[in-house]
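What follows is a single structure, and I will ask about it in a moment.
A protein chain is absent from this complex, but the other protein chains hold their places.
Chain naming follows the written order as A, B and C, and within any one chain the residues start at number 1.
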């Protein structure tokens, strides 16, 4: 079979560089071009020396990259991907940014302070949470690749909301992210002596992933779900973990809930429902495409506690993007994604 | 004025060693003796080389330590302090363990699986959250020094609950603790390669600090408060931070709530209500006796988000114990406790 | 082609678990059995939850594992592998421990305080630094897989010593290792609050890798090389980096030395001589089989400074073991080892 020709627009950022790392070893893909506006003509191995002698590809002009690609990954700040997407007529696009995630333009305008520039593109796009939107992804031309926080939260909530086990009127979601989530750009908050041995929340109740989370959870529940979402910055490199507090709606034991979760995900390689008594831990999903979920019950308060974690750069960005590509091109869904998390 | 003669039972553990570090530089205290059952005859500087040439005190028999002390700090596993307390007739005792924290023996029995051995001692003891129980502490002989999690949670909740601003029917508390909270004992979960770059909850909804938290919050609210409490292990050395989710009961703005908080704590040196827009961060309380509190509002869900953080070893253990000692002996409350958190 | 059947004796330790992780995704290997004396009957995913649902293999009796394997990896404390090796008649053995590394039994006795139990085995074994002993490895039945420190030091020294560029009379080697080097066993020195934000040397001038280092460097130089070797413990998980101080013997510029290094390793995928001006950094070899080398000159003192780094668990243990297996079985040398170090 001919390999898929893949190109990346915005390959100098963390999500883009992780895509390069994954695609370089993907047996069914030829990475044919990479672009990064600020580094044209430079080798990616200059920016990320881990690529030295393994991938010394040079950043090229976006048009050149698009021209030779079957599928284009865009890994850009919000508001920037539409301009490239319009140039990709007839080609498949997987956008790792925020621009194709929200169904309702009004939400996008409210949270991102921008209108859509090319409304027509959004009629061709689907939100691509691989496990849940597989059928739509197969047929779509443009994928809005889910955000890192929403991926952990959606996968952790799906069986409970879909089966009406819990009440979605008001869900508390306390998430923690590694510092790669803040990207490659320098800031006081990511300066090592400031960040190391520190921990704090940020954008409490005001993070831009909130409408995406509520969109997904509402879709699952079949009714409006509202969340109080508070992200925190963890002094580690990678990983996102979300602790979710769901009031029980049905009178079920933890064992019964656990059974529904395991049943729901029994055919999903990348979602692991841990045995009861275990705790989902960032440690065991890092550098892999897995989402680990653990379930706990506060019986005194009839509250289901769901913990879901992923590698924010992998399942939360580049890994899921490749998973979606695999689905779009009819490849094995785990092709090139079988990395096992190192335990140490 | 004559200095207070202080002794420590259980000085080999983390809380005990931190007590030594603080008391060594306390201008009104003579640290006259330290005990640690497993290390009798050894110098504390053997265990903690930071003390070398500065404090080479040798662990002595508990009776010897008690004999020469005016005040005895006990820093022991639960169930172990009563046996020493009975030997301290007429002397003041500050227990850093769990044995004098719960008002109701039934709670103690339920969560710690032990009965009280010496019930009479508990009639002389008070729970010593310095800022809130100052008057009782002044008169008490025995202090149950608050747990680390409860200290952060109580100080963060007090103004809201006392003033009926929030609803305590069901409070979600998501806490994160540095690894020192697990103590000096070795375990797989505190082995460096396992813990570093990891993050997970533990004892979700089942931690032993739960009854202590509910006791304190209920006392503040004047009615039963119930909490879902989930602690997490942070891959840093020190610090506890609690993110609390309170449904609003009164129709107030965040500014109004903030004003009540600042008013409540205006005379409390060690509790800092941060300006609106700032986030409490472990970084800025570590190695100090401060509790930092930041307030946030999710208006979409009428939820007050309170973030409170402390150094778990300092304000969450040894520092507050010394603060309580200062209160008991009529010293300046901040005497020996004026350390400022290093910012890097 | 039929896959190689591989078994691991001592798969519960860090090196063993890393072997499992690599072999699980090796396209030419069937991992047919794993053994760990203390965990017989348990799944490796119990010990290392990252394997859950991906590798739930159960630890079996050593004899069972040996029986069904073509190649047996032993990852055991020193002194323990010979007893298994004698049971592997006619099968290939790759020992990740120290027992087949030293040419001279007297050295082994001096540094490990043990005699050989089965001297005959040592006539069939070769020291397996893949890049340097490739031809011997092809023909050998038993491989003494190099230690982590010696691997970094040997690869960093080879071109300089072999070409007589530097003087080996007395070489200073200052090495730093991540905590995984200390293994899975608990100790005060690897307890998180003790190790985190700490740094110190250990076994200065007395580490057991010293004779192995001198054996290798002397072989390269063709004359006796003596080293002062001081390892340090780095508060990170993985990686070993060695800074070596070689007095120049020939009158050459840094550029000339660099040219010899690049020429020497031009066909070696896993050894990267960095461009002049760059510094070898653990960051860019972690989770990969690469050894990065950077060269620097202190012209004021005619001293060549060589910096070489590897992932101690990968190229320094399991990765090189698999590389050696590939060589022994006539596979592509990089088969299953093409991982690229993540940059963040």
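Here is the rule we go by: contacts are C-beta pairs under 8 Å (C-beta built on N, C-alpha and C of every residue); 3 or more make two chains touch, one makes a residue touch a chain.
Model, not experiment: these values are computed from the prediction.
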Visible contact partners (per top-of-document touch definition) of the missing chain: A, B, C
Option from C:117, C:228, C:253 or C:338 whose C-beta touches the chain left out: C:228
Sole contact to the chain not displayed, among A:45, A:237, A:262 or A:302: A:237
Sole contact to the chain not displayed, among B:50, B:115, B:185 or B:222: B:50
Residue touching the undisplayed chain, where the options are C:24, C:186, C:305 or C:335: C:305
Chain B residues touching the omitted chain (full complex): 14, 17-18, 21, 24-25, 48-55, 180, 197, 237-238, 269, 272, 274, 278, 281, 283-285, 287-288, 292, 313, 338-344
Absent-chain interface as seen on chain A, which is shown: 14, 178-180, 184, 186-188, 190-193, 195-197, 235-237
For chain C, residues in touch with the removed chain: 170, 172, 174, 176, 193-194, 197-202, 204-205, 226-228, 230, 232, 234-239, 241, 243, 245, 279-283, 286, 296-301, 303, 305, 307, 309, 343-344
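What we mean here is this: only the chains that are shown with their structure count from here on.
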Pair of chains with maximal C-beta contact number: A-B
Most central chain, Cα average position: A
Euclidean distance of C-alpha centroids - chain B vs chain C, Å: 46
Gap in Å, rounded to a whole number, between the CA centres of chain B and chain A: 39
Separation of chain A from chain C, taking each centre as the mean of its C-alpha atoms, in whole Å: 36
In chain B, residues with contacts to at least two other chains: 193, 197, 235-237
